[in-house]
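Of the protein chains in this complex, one is absent; all others appear in place.
Showing chain A:
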Amino acid sequence: MSILASPRPVTPRRVARPAPSPGNRRRRRLGLYLMLWSGAALSFFPIYWLLVIASNTTSDIYKSPPKLLPGSHLIENIGKVFDKIDFVAPLVNTLFVALAVTFLVLFFDSLAAFAFAKFDFPGRDALFTAVLVTFMLPMQLSIIPQFITMVNLGWVGSMQALIIPAAANAFGIFWLRQYIKSAVPDELMDACVLDGGGFMRQYVTVCLPLIRPGLGFLGLFTFISTWNDYLWPLTILTDPHRITLQVALAQLQAAFGQDYGMIMAGALMATVPLLVVFLFGARQFIGDIAKGAIR
């Protein structure tokens, strides 16, 4: 632990009780930012190191002392990944699965959340409690029977085995219900009813436009977690030619583990697209993920 911890102290810096002099204060500010930026640099370091290894030849990496700067062999290493295994199909599969799951989750979760947040129907509270309870059931309890179900359905090795079970989830319903409660005013709902609007029109014309930021967060969250998912794809994708990126990476490592340059080029390709997607929505995403936890 001490290795990771060293740049950041565990307790805030102790300071003198009386109001510090301007010079003292500036130094304290400087110290604060120095520590914060060192920590931030540490966050990015593994990604930087991924690039360093992915852009050097494997023999350069095995040299002592190790090379600390990116080299010029990135394209060559990426080329090797595509030569050794079929890396295009995993990229396409992962993108397809992540987009499909994200779209379905946004649709089904927002519909259910809208019903739970804005309508009073018999059994609503009991059903919502049921949603919360499903949240608590861990994956490994259901994974063996789910595998057997997939065998019976003939879905083993197929992408729908990843998409269909993930098409709606308790977290999204819970989160969006809170969001809709605070973002969609009853007056607008009533106005829509007076206009002769039904459930679906209220959902499309009143609810959806008002919860777009919330959908943005849930969409990004779902996309990222689906992209990075490993346990279930590893279990169900039994055909080595039809896999997702994370499974492909693990296979690449198991088969060509010594060729670090090539493997890290693969890992880089699995990480960077997601990083770019994340950075687009990061500002709002971070605000929302914290909001969900504080409520």
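Heads up, the rule we're going with is that contacts are C-beta pairs under 8 Å (C-beta built on N, C-alpha and C of every residue); 3 or more make two chains touch, one makes a residue touch a chain; residues count from 1.
Definition applied: contacts and distances are computed from a predicted model.
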Next on the checklist: Since a chain is absent, check the UniProt entry for it and pick the matching name: "Cytochrome c biogenesis protein", "Hydrogenase", "Acyl dehydratase" or "Lysine 5,6-aminomutase subunit alpha".
Outcome noted: "Cytochrome c biogenesis protein"
Checklist outcome for this item: Missing-chain contact, candidates A:Val81, A:Ala100 or A:Ala115, resolves to A:Ala115
Item to check | Touch residues of chain A, complete complex, unshown partner | outcome: 1, 3-5, 8-12, 14-17, 32-33, 35-37, 39-40, 43-44, 46-47, 49-50, 53, 61-62, 64-66, 108-109, 111-112, 114-116, 118-124, 127, 130-131, 134, 137-149, 151, 164-165, 167-170, 173, 186, 189-190, 193, 196-203, 224, 227-228, 230-231, 234-235, 245-246, 249-250, 253-258, 260, 263-264, 267-268, 270-271, 274-275, 278-279, 282-283, 285-286, 289-291, 293-294
